[in-house]
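My structure is below; once you've seen it, I'll send some questions.
A single protein chain has been removed from this complex, and every other one stays in its place.
Up next is subunit A:
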Amino acid sequence: MYNLLIKNGTVLTEEGHLEPLDILINQGKITEIAPDLSSEGYYTVDATDKIVIPGLIDMHCEICEPGYEHRENLVTASQSAARGGFTSITCNPNTLPAIDNKTVVEYIKAKSVTDAVTHLFPYGCLTKGCENKELTEYGEMQLSGAVALSDGDVPIQDNSLVRKIFRYVSMLDMPIIMHCEDTSISNNSGIHEGYTSTRLGLKGFPVVAETMHLVRNILLSKEYHIHLHIAHVSTKESVDLIRIAKAQGVQITAETSPRYFILEETMADHYNTFAKVSPPIRTKEDIEGIIAGLKDGTIDVISSDHKPNTIDSKQLEFQVASFGFSSFETAFKLAYTHLVSTHQLSLKELVQKMSINPAQILGIHKGQIKAGYDADLVIIDPNDTHSINPNDFLSKAKYSLYEGIEVDVNITNTIIDGKNYDYDL
């Protein structure tokens, strides 16, 4: 444990104000927040001209361990996440073996203590092996430390099975996280069905493949009073449906990631496999819809959607290339640049979506700069304009669709349990 003093920073307070305050950390906990605290006996971090915000919490990422360590492992994933400002990460359960029983949950929790620099909160599978066939031991996994249930990016097609899962889970206070995709019409495609897919002669993933499953999941959530969390919302139609569901009192929360409010489908031009993601990058109208949803609170969370893979799996024909790309180290910077700098969200609202809301949804005691809370903090420099360079990533996947894109904020320090990671490169 560490004793640390963050001096001269501007702190984003619980009330959402930016105030010049010092933060005293003792034994990994925040003990005092006040102006001009004495630094005697404390290791000091000077945060002059910088802003201190709560550590970010990522609700949608793949750490790939166990089973796919050649893509990413706990060490590289957590270091990459910390570099991106995340002090807590979750873990999609589609590992090998999948996180579908309490033993694997306990293994991941235990291994994270030794290997990970961030906190790690695993999700338990909705079905054994994410194979969409048999129920898993939800209660056992919850007792072992799983904070939510999900099959990651594997959507369950069998409506009857989903209904049984919702019925069963209704006895547990636990969110179900759903990737919405009707695979019978999504063509296993990483490109939006529309203008660009037609130009390139590629099968597309239509909007309705996402919304069909969304409607099904909303109806079941309503019937069984389950907290439903929708992963990576990509379409305007989905935002509209979630808005209506919330107005009707359905216990639903939703998340998106920067690619869905920054990029357009044309990124896939020239068969750019870095733009192959699921759900796909959509249109200008969808971007507007997503931003509207972020502004009015329909979308509660911004996640990284970190899905690393080997470069070899991307350097293939579009149809067989892998989905996703490394995103831990770009998510906050991009969200800040495209939402806060453009005055579409305040810094407080962004922190709400990347820290406070994820903590509430997952039921973890984090996301606040407050005495008694874990000292999970991020120091950002809002005056550091630079371009994204994937070669600098700590992730094993050193490629990004955002290579060369300018961002106007940097993360200089990530403090986890009071331990300072200095990233001011």
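We take it that a residue touches a chain if its C-beta (ideal position, glycine included) is under 8 Å from a C-beta of that chain, and two chains touch if they have at least 3 such contacts; residues count from 1.
The working rule: contacts and distances are computed from a predicted model.
The complex includes a chain that is not drawn, and of the options "Aspartate carbamoyltransferase", "Sugar ABC transporter substrate-binding protein", "Transketolase family protein" or "thiazole synthase" the UniProt name matching it is "Aspartate carbamoyltransferase". The residue from A:N132, A:T183, A:T266 or A:Q319 that touches the chain not shown here is A:Q319.
Considering the whole complex, the residue from A:P54, A:P206, A:G289 or A:G418 that touches the absent chain is A:P206.
Checked against the full complex, the candidates A:Y168, A:Y271 or A:Y421 give a single residue touching the omitted chain, namely A:Y271. Within subunit A, the residues in touch with the undisplayed chain are 193-195, 197-204, 206, 270-271, 315-320.
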